[in-house]
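A single protein chain has been omitted from the complex, and every remaining protein chain is retained in its original position.
Right, subunit A next:
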Amino acid sequence: MLKIAKDKLPELLQAWAGGAKVFVPQDKGGVSVFLPWEGQGNLTLGEGNTLEPPKDLFFPRTETMYRYQVQGKEASLIEVPSLEEKRVLVGVRSCDARSLLLMDDVFLTRGYVDEFYRQRRENTRVVALACTAASPTCFCTAFGIDPGRAEGVDVQMWPVAGGYLLEGVTEAGRELLGQGSSLLAEAGAENIPAAAKPGLAVETSGVTEKLQRMFEHPYWTAVSRKCLGCGACTYLCPTCHCFDIQGENRGNSGYKFRCWDSCMFSEYTRMAGGHNPRPSKKERLRNRFLHKLQYFPERYGKFACVGCGRCLDRCPVNVDITRVIREVKEVTL
C-alpha cells in the first residue's frame, strides 16, 4: 500500500503522461468529464462521479471505420490508423469500472471481436478511485458493486486526509506505481477509508423473471407517459452501447463511420419501407428497460446497469430505473 500527498498528484499524472496519454476528471464549462491531462487543469476527483461516463474513450461518440477513394473504375479502401496510443485512465469509480467489464462482454465475446474497441481497451490502464461519499442518485450496491473497491482495474486509489492511498492490483498497475516511486510513500492498509453507502436502494432479485412475462403489460403505457423520448439517459449511460453505421459520400471519396445511437429515437427501428415496430415511446422505453434488466441478463448473466445514477440524475422528467424495478416487481400479471 502506497500513499501520495494530494498536491503531488499532478506530478504523478505528469510522470504517467511521459509514456501515455492520461485521462482524468476535470472541469469543463462547469461539468466534470474525463479530459486529457496536459500539465495543469482543474481536477474534479473529489466531487462525485463525472457527468459523462468514460465509455466515449473506448467506444467514441463518432469514429471513422474506413475511407474510400474511387478513381475511374477502381475503388480503393483506406484503413484508419491502428489505435496504438497508450493511455491511462485515472479516477474511474467502481460503477464505471463494472461498465467496462460489461462492454467487454459485448465487444469482445461471443465469437466477434470489435477491433476498434479491443485496441483501445488493451492499450488503456485503469486507475480506479474509491467512493467515500455517495450522491443521492447512487445505487451501485444493488448490483453487487463495492464502491470501495473496483473490479478489473490496474490500480485502486482511496481518498484519505491530505492525499490518496494507492494499491497496484495488476502487474501493469504496479509498473505504473513504479514510475512514480519518488512521489509515493509506504502506508498501512488500515488507513483505507470506509466505502460510501449509496443513498438509493433497490432489490433486483426476480426482476428478470418478472419482466419475461410482462412484455404486453399495461404498466408500460403508464410509466412511459411522462417520457420525452430524448436520448439523454442512453447517452449518459456507461453501458448503453448501441451504434449506427452510416457513410458520408463526397464525389469520388468518402468514409464510413459509426456513431452512438439510441433506442429512444424513432429512427432507431424504422424499416426501409417506413414501418416501425416500435412506433411510440411506450415500446422504446420498454426496450430500454428490458435490455438492461432482461435481454442482457439472458445473454450474459448480468444486469446491464451499474447503479451510477446518471440517467435518473439527468432525466428531465425523473424516469427512475430503481422505481421501475420496484414497480415491475409489484404489478399484478
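The rule we apply is simple: contacts are C-beta pairs under 8 Å (C-beta built on N, C-alpha and C of every residue); 3 or more make two chains touch, one makes a residue touch a chain; residues count from 1.
Assume contacts and distances are computed from a predicted model.
Missing chain, UniProt protein name: "F420H2 dehydrogenase subunit F", from among "Iron ABC transporter permease", "hydrogenase (acceptor)", "Nitrile hydratase accessory protein" or "F420H2 dehydrogenase subunit F". The chain not shown here is touched by just one of A:46, A:136 or A:162, and that residue is A:136. Set against the missing chain, the residues A:228, A:242 or A:331 yield one that touches it, A:228. Annotation: of A:43, A:236, A:263 or A:328, A:236 touches the absent chain (contact as defined above).
Where subunit A meets the chain that is not shown, the touching residues are 28-31, 51, 61-62, 136-137, 200, 222, 225-226, 228-232, 234-236, 244, 246, 248, 257, 259-262, 265-267, 281, 312, 314, 316-318, 320, 322-323.
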